[in-house]
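Before I ask anything, here is the structure I am working with.
Note that this complex is displayed minus one protein chain, with the remaining chains in position.
Lettered A, B and C in written order, each chain numbered from 1.
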Amino acid sequence: MGQHGMCRRYWCQRQSPMNLDIETYAYGHSALHRWEPRCKLVGLLALMVAFAFVRSPWLLPVMLVVALAIYRLARLPLLFLLARLRLPGLFVLFLVMSAPFLIGHTVVVAVGPLALRQEGLMFVGVFSTRFVAILTAGVVLFSTAPLAASINAACSLGVPVVLTEMTLLTYRYLHELGRDLHTMQRAMGQRGFRASRLRVRTLSHLAALTGSLLVRSFERSERVYQAMRLRGYGVRQPGASNLPVGWRDALALVVALVIAAGLVAVDLRLRA
Amino acid sequence: MTDEHALSRESGSVGLVGSVGLVDAVGSVDRLAALTPAAAPPALAVAALSFAYPGSAPVLQAVSLTVQAGERVGIVGPNGAGKTTFFMLLCGILSPATGTIMLYGAPVKPGTFRPEIGIVFQHPDDQLFCASVWEDVAFGPQNLGLAPAEVSSRVAAALALTGMQDLARRPPHHLSGGEKRMVAIAGVLAMQPHLVIYDEPGVYLDMRARRRLIQFLQAAPETFLLATHDLDFILEVCERVVVFDAGQIVADGLAPTILADAALLAAHGLECPARLQPRM
Amino acid sequence: MTDEHALSRESGSVGLVGSVGLVDAVGSVDRLAALTPAAAPPALAVAALSFAYPGSAPVLQAVSLTVQAGERVGIVGPNGAGKTTFFMLLCGILSPATGTIMLYGAPVKPGTFRPEIGIVFQHPDDQLFCASVWEDVAFGPQNLGLAPAEVSSRVAAALALTGMQDLARRPPHHLSGGEKRMVAIAGVLAMQPHLVIYDEPGVYLDMRARRRLIQFLQAAPETFLLATHDLDFILEVCERVVVFDAGQIVADGLAPTILADAALLAAHGLECPARLQPRM
Partner (left out) sequence: MHVPDGLLPASVCIAGYATTGALTWYALYTIQRQDDPQAGIPRASLLTAAFFVASWIHIPVPPTSVHLMLSGLLGVLLGYYAMPAILIGLFLQAIMFQHGGLTTLGVNATIFGVPALLAGAVFRLRRGQTSRILTGVCGFVAGAGGVALAVLIFYSVLITTIPLTINVDQERVAITALALAHIPLMVLEGLFTMLVVLFLQRVRPELLDGPARYVPPVLVSASESYES
């Protein structure tokens, strides 16, 4: 996958987000890696919902500390998190840059027509802290186990089998189709194609590229289905096999739920 | 596929390292005799099989073929001769227009899953649809409803047989072409099929991986059908060859005989493997 | 690529029908002499080329290679030896860490499109993305900004050269593997490159299509580099062979000499083509 990031200045240069593999650290040995996937899923999701709930400024540092403590426990490299925080892109940046000028009445500083407002600053503070905390918890949740383990956990917690099976198949073939698209774009570039101006010709070639990708994936899906059938797919409803939940797993879950409930309760008290 | 089984085959394959000779026709007949008691039904008995896609000319016309348990049959012929369709019919993926297919004495019912037959597809990527090598190999045994311990032991045995033990936790998209091919084979072998179909197994492999596959197949105890355009490959692993052309079987016999018959091969768009050609 | 040009090549390929001989080394040297006036720069001059993907071991280390106009060079070596990376560097798709690449006397600047060089990818599907064969072959010439009449004549010539005239209106997605391969080649030839890179062109072709491709390549006037694991194929179309292993060029010389050197080939995971092996 490494080569995806490499084609410089070609028109396809930016279509290479696959090089950030979420499963790079999936087989670590931290407490978070050892946590039983179902308990981890429930515990961290509860924390994320609680983070989304928090509105009071006093709790923001607490929330951040909790999120970073979890990240520390997971023993993931800090650069891994920073690379991921960089990804969400322009919309978040736009919100953070513009909200202090657009939201609220109480002007803190005014420079010409631009006025920095207290409510807006508050909004940005709450938003960005929640954003970082939730994202961190999410990165820990899905980077400390192979995706299949997390999806199987979701399945045994009641997510429909159709959804979990589709998720794993989609994830698997994302890599193949990503490579297909990348090579097709290289082939187009090698025949002089440059998507630099918006013209009907450019658009129709990009549409044909998309269409070809869809046709290829459709044809491949028929072969995949046959291969699955020939290995007994559909003969038996798959059931997720689970490791037993140990007392440590349960205790960690209780701790996570207590922290989540505590954040919500304190926030409600502070708001009142 | 017990561990001893795996070990025995491993040692067999070690014994063959470096050997690039032809399959010894006499030896293989002995082997067949040992493997098939007279009373056992043939692995495969196909009679008067025909097939056509709706609105197209027939793809297969009155194909009959019997394969005894333990035989290794090379299937050759130009693209479009109907080889892949034939395999799809054997697996029950397609319904024949006419004719019967008996697999180990029991008829193949289209749409019914038969674990006795396994197929290794042309493109390993089509066959590796799970998130990790281990899960992929376990997919079939799990569908058979086996107990987790049995699943694990089958997966371990299949991975050992194909030499892929160390890759068990890897996602399939991180494997090389040769590794993908061997994992796809492991996934089929974990079902413990009696009859395996290999469709172009040597394609995209470099010579080391190809040699490894040849040694693996030479040591494989299963009955198999192997389709490829690489006649040298067939010469090394199959004792018998069946030539398809235009939906019919046009020749069937011992590999060294058929593959040396330049006139026959040329008539069906094939060329003698270089090894059997007159020297320049 | 005028029509006469196309015709002359057609007749050349007709003359070769049925010939399965090796490229005649003496004849090909004559041909080279005729094609390359002494003063012309080499088609390709690569010096001390190195490359590594970020965070990985080097893929290519100090590779130097000179190819004269008119030469046909087979590139062999195990998977992972760096052949594909080498091609991507030649096309300017990747940037070298160190070293220079001169194409017909002018340096290759990464990211700059050079119509002199064309590449035929491993999988024809990667190269076919238009709704009809005609549009697909016309894609390149249209990108060059040629007049519609010139585009049409180039497409017609490229289709004639590859024998795909009758398929012009078909969607490429419905063609057979061999037809797709020839259409992909037509698409590259319509750009009129001087140097063509073929990456595993023979894969998935049946013997007729393979023979057709061999005859086509034997008659092709372009300089080309051809990577494949099929050494018999190389023996038939290339006079020179370069062996890659572990990111370096480990051998370079006349095809019949290198490909008969069993010790050299074995050291790099290759096997002599059956034709050059001692008989059993």
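As a working rule, contacts are C-beta pairs under 8 Å (C-beta built on N, C-alpha and C of every residue); 3 or more make two chains touch, one makes a residue touch a chain.
Here the structure is a predicted model, which is why all the values come from computation and not from measurement.
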Contacting the left-out chain in the complete assembly, out of A:L32, A:L59, A:L135 or A:A153: A:L135
Residue among A:L76, A:A153, A:L181 or A:I259 touching the omitted chain: A:L181
Residue numbers in subunit C that touch the chain omitted from display: 131-132, 171, 173-174, 176-177, 204
Residue numbers in subunit A that touch the chain omitted from display: 11, 14-15, 17, 20, 22, 45, 48-53, 55, 84-85, 87-89, 91-92, 95, 102-105, 119, 123, 126-135, 138-139, 141-142, 147, 160, 162-163, 165-167, 169-171, 173-174, 176-178, 180-181, 195-198, 202-204, 206-226, 228-229, 233-234
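Assume only the chains that are shown with their structure count from here on.
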Interchain centroid distance [CA atoms averaged], subunit A/subunit C, Å: 42
Chain centre separation in whole Å, for subunit B relative to subunit A (CA means): 42
Subunit C residues counted as touching two or more neighbouring chains: none
Subunit A, residues touching no fewer than two other chains: none
Interface residues, subunit C side, partner subunit A - complex: 53-56, 85, 88, 91, 93-95, 110-111, 113, 115, 118-119, 121, 123, 125-131, 139-140, 142-144, 173, 187-188, 191
Subunit B - residues contacting subunit C, complex: 20-22, 77-80, 122, 176-178, 200, 203-211, 229, 232, 269-271, 273-275, 277, 279-280
Residue ranges of subunit A touching subunit B (in the complex, touch as defined): 1, 23, 27, 146-148, 151, 168-169, 171-173, 175-176, 220, 223-224, 226-236, 238, 241
